[in-house]
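One structure, pasted below without further comment.
One protein chain is absent from this view; the other protein chains keep their places.
A and B are the chain letters, set down in written order, and residue numbers restart from 1 in every chain.
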Amino acid sequence: MAIIEIKNLHAQIEGNEILKGINLTVNAGETHAIMGPNGSGKSTLASVLAGREEYEITEGEVLYHGKDLLDMDPNERACEGIFLAFQYPVEIPGVNNSYFLKTAVNAIRKHRGEEEIDPGDFLTLLREKMKLVHMDDKFLSRSINEGFSGGEKKRNEIFQMMVLDPTFAVLDETDSGLDIDALKIVADGVNEFRKDPKKAAIVVTHYQRLLNYIVPDFVHVLVDGKIVQSGGKELAFELEDKGYGWIEIEPAPAHA
Amino acid sequence: MNQQIEPVTGRDLFRQHFEEVEDRFSSNGQSWFMNTRKAAFARFTELGIPTRKDEAWKHTSLNPFNEVEFRPSDVSDVDSKALLEGIVFHNWKAHRVVFQDGQYSEGNSAINNLPKGLTIVSLKEAFSTHREVIEEHLASYAGEDENEAFVALNTALHEDGLLVMVEKGVVVEDPIHLIYLTTSHAHPSSTHPRTLVIAEEGSQLTLIERYAGEEGSVYFTNAVSEIVLGENAHFDHYRLQDESPQSFHIGTVQIEQGRNSRYRTHAISIGSRIGRNGIAAHLDGEGIECVMNGLFLTQDDQHIDNHTRVIHAQPHCYSHEVFKGILDDHSSGAFTGRIIVKEGAQKTDAIQSSKNLLLSDDATISPDPQLEIFADDVKCTHGATIGQLDTDAIFYLRARGIDEQSARGLLTFAFANEIIEQIKIEPLRDYLEAIIARRYRKGAL
Partner (left out) sequence: MTSDTLMLEELAQSEYKYGFSTDIEADTVPPGLNEEVVRLISAKKEEPEWMLEWRLKAYRHWLTMEEPQWQNVHYPPIDYQAASYYSAPKQAGEGPKSLDEVDPKLLETYEKLGIPLKEREILAGVVAVDAVFDSVSVGTTFKETLAEKGIIFCSFSEAVKDHPDLVKKYMGSVVPYTDNFFATLNSAVFSDGSFCYIPKGVKCPMELSTYFRINEASTGQFERTLLVADEGASVSYLEGCTAPMRDTNQLHAAVVEIVALDDAQVKYSTVQNWYPGDENGKGGIYNFVTKRGKCAGKNSKISWTQVETGSAITWKYPSCILMGDNSVGEFYSVAMTNNMQQADTGTKMIHLGKNTRSTIISKGISAGKSQNTYRGLVKIGKKATGSRNYSQCDSMLIGDKCGAHTFPYLEINNKTSQVEHEASTSKIGEDQIFYCNQRGIETEDAVSMIVNGFCKEVFRELPMEFAVEAQKLLDVSLEGSVVYIKRLSLRENRIKGKNDYGNY
């Protein structure tokens, strides 16, 4: 069953076209990796799926469970089960993590027509998930991402994903800036999420290293706003050996 | 006029040193590097030894340094085993590299079991074995800042040093313990140690860089380290300056950081009569993290001057800098920290603080935090404090039965501990704790 279908997606920012016709279908139970050089449009794709405002969609469509995703506000998408792990998680001083997550969880429950979560149950849920990302209790009363190291911010993204329990997760360079120990924790979290056959994920990464820990079902190479190569996980190793150069030199289809 | 023979010092002295170096290095495997040395020495001659009239040296007078006639360090055959005994950490796994009086000391080093992907080679040897690396990187980064004259002098005069290279994706488990040791000489000696670290994409490395010397010896160490971090590389750096109290130490560290890389340093200065500690990081890629923790302890008439510079050249970078000074007796110190956020470096998150504890009425400190911001969506904070031990806290401890000396020691230790507790190398932490206990608790523990 297709969770997300991206059809001929074109997006631009300030008049510059970044995505130039993306086609990609992700089915339940699948993990797709998207790789590519800097500036190829990987992060733009992740942002567009989550509904970031700066980008203008000029052509194409995205269906999420068969519904028009691009017509939804960002918070509506989140309530429908789309989660973006940010490349640069945002700091919100003075707002602590548990209050933030509780507001988010209840917004999502309200959207589903459910009651607000019981505070006791909520705390139990937080504690359980915190353990998985190796965070201690102090973390709950700290302001969102404020004063967090790069590694802590990325772990927090994974923690939020586990608490909000989305259907479809997009991880935007969640491995960047992580040392090997933090990388393993993040990968464990993602692999836990993948166990559920009803869920799916897109993993955007710059480095093949991550894919040793999160083994994808499919690998796509994004160059200059288009997917130029798709394959199994072997493709990642090939990229590691040869770099992106061998793909880029292939003649691009004429623009005219 | 003067009946005594005037000692040759300062610029003239180093000209003599350079002529001697020129003779030696023109004929061996380094002749191809001679033009770089010459250009560097010309630059040094042009700049001269800084004076307090130079803005970047306004807190530090080099007059005592200018009075000493240093000689280039001899290849000493002093048995330094006993000296090293107090410096190396026991029961601790590390790749140890020792330089004695500026020269690589094979006997004292232990680099037999290097993991795959890690190269450690003395710089002198690297001139033959890794010429391309040296050509590309050595003297390519450092010197764009306030220490320029001394960096140029090092480039011109350096005899030896270390090249460390970590290949792409390699995680080096055991730290490298690099020791530059100076022994006693009949005359004041000088060395110019040079270190070059190249960590490729996704690699991980820990380096402890030590500077130590025999108690009572007068010498000059002019050290320069250049560190190049590739994308997503992680580098933990510990720099411990624990020179003899009669020495002069000028240290410069230049870090070039690539996208998503992380650099953490603990820069600790304890020794030297006059010490200068320059650290500059160039954050030239998105998603970079740079953490600088500094601690300096001064006593008697010591003077330690710290200069840091963090250049945010790209968006989404994070730098966090905390420098703490503990100053006793007649000692003095300075901290000049500069954060430069270039145009377009949006979402910069830069924190800088200078906290100083004066243990006596005669100690002085000049903190000078500076921010230069050319972007409009950034978070920058800076702060400076100067204070003495909290008399209420001392009284509180005394009311609980702790004598005044111990109470002061305890509070001083607590002040330093904010930095020390972040050190991940246990024996180094222990070593520093012992020094602080010795200095400030004065035996009463």
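Here, contacts are C-beta pairs under 8 Å (C-beta built on N, C-alpha and C of every residue); 3 or more make two chains touch, one makes a residue touch a chain.
Not measured: the values here are computed from a predicted model.
From the set A:34, A:50, A:162 or A:202, the residue in touch with the chain omitted from the display is A:50, counting the whole complex. Checked against the full complex, the candidates B:152, B:297 or B:358 give a single residue touching the omitted chain, namely B:358.
Along chain A, the points of touch with the absent chain fall at residues 50-54, 56-58, 70-71, 73-75, 77-79, 83-84, 86, 89-95, 100-101, 103-108, 111, 116, 143, 160, 164.
The missing chain lies against chain B, touching residues 347, 358, 376-388, 391.
The working rule: only the chains that are shown with their structure count from here on.
Distance from the chain A centre to the chain B centre is 41 Å, each centre being the mean of its Cα atoms. Here chain B touches chain A in the complex through residues 169, 171, 201-202, 204, 231-232, 234, 259-262, 287-289, 291, 316, 318, 347, 349, 379, going by the rule given at the top.
Within the complex formed with chain B, the chain A residues making contact are 38, 87-88, 91, 149-150, 173, 176-177, 179-180, 206-207, 209.
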